[in-house]
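Complex shown without one protein chain; remaining protein chains in place.
And then subunit A:
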Amino acid sequence: MSRYELRFSGAGGQGLITAGIIMAKAASIYEGKQAVQSQSYGPEARGGASKSEVIISDGPIDYPKVTACDALLAMTQEACNKYSHDLKDGGVLLVDSDLVTTLPKGNFKTVAFPIINTAKNEVGREIVANIVALGAMVALTGQVSRENAEKAVLSSVPEAFLELNKKAFSMGYEKALAAKI
């Protein structure tokens, strides 16, 4: 049975738990697969290490946490150092190239682009950096279709910000495709 494991990691307040929830929702509600999202975080409201894990499968999912990571998003150097150890051979690592400058070595593909700056300068609001990252993760992992992921984004954000999030998602998706090649 296929089991695909993703981890969204960074600092508390970067919206990574939300990004993980939307990925899992896309898989389980819109893509017709099964998905479990879990998280761990410190007691701080902001800062501190934060991670959100998503398991996607065609069948029932028992263990809800990552055993060997297929795809890792690291939005801080600390998160990259802490969470890249169990990346699988052939897996994929996505980092914010402004914040993660020391890249781990391993038999996986690394994709880097300035995620937060893309949100700030090209989408217009830094706060949607997590959705830019999500768009990129959707493109890099291929676990859910672009359409289903977009549906999940739009059903998860406030109505007043639909266009902003749609733009952020597309920008991340396109950038990752370009960076991948």
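Note that contacts are C-beta pairs under 8 Å (C-beta built on N, C-alpha and C of every residue); 3 or more make two chains touch, one makes a residue touch a chain; residues count from 1.
As a convention for this text, contacts and distances are computed from a predicted model.
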Query: Can you pick, from "Cytochrome b6", "Branched-chain amino acid ABC transporter permease", "FAD-binding PCMH-type domain-containing protein" or "2-oxoacid:acceptor oxidoreductase subunit alpha", the UniProt protein name of the chain not displayed?
result: "2-oxoacid:acceptor oxidoreductase subunit alpha"
Field: Full-complex contact with the absent chain, from A:11, A:36 or A:115
entry: A:36
- prompt: For subunit A, which residues lie in contact with the unshown chain of the complex?
  reply: 21, 24-25, 28-29, 34-43, 62-65, 67
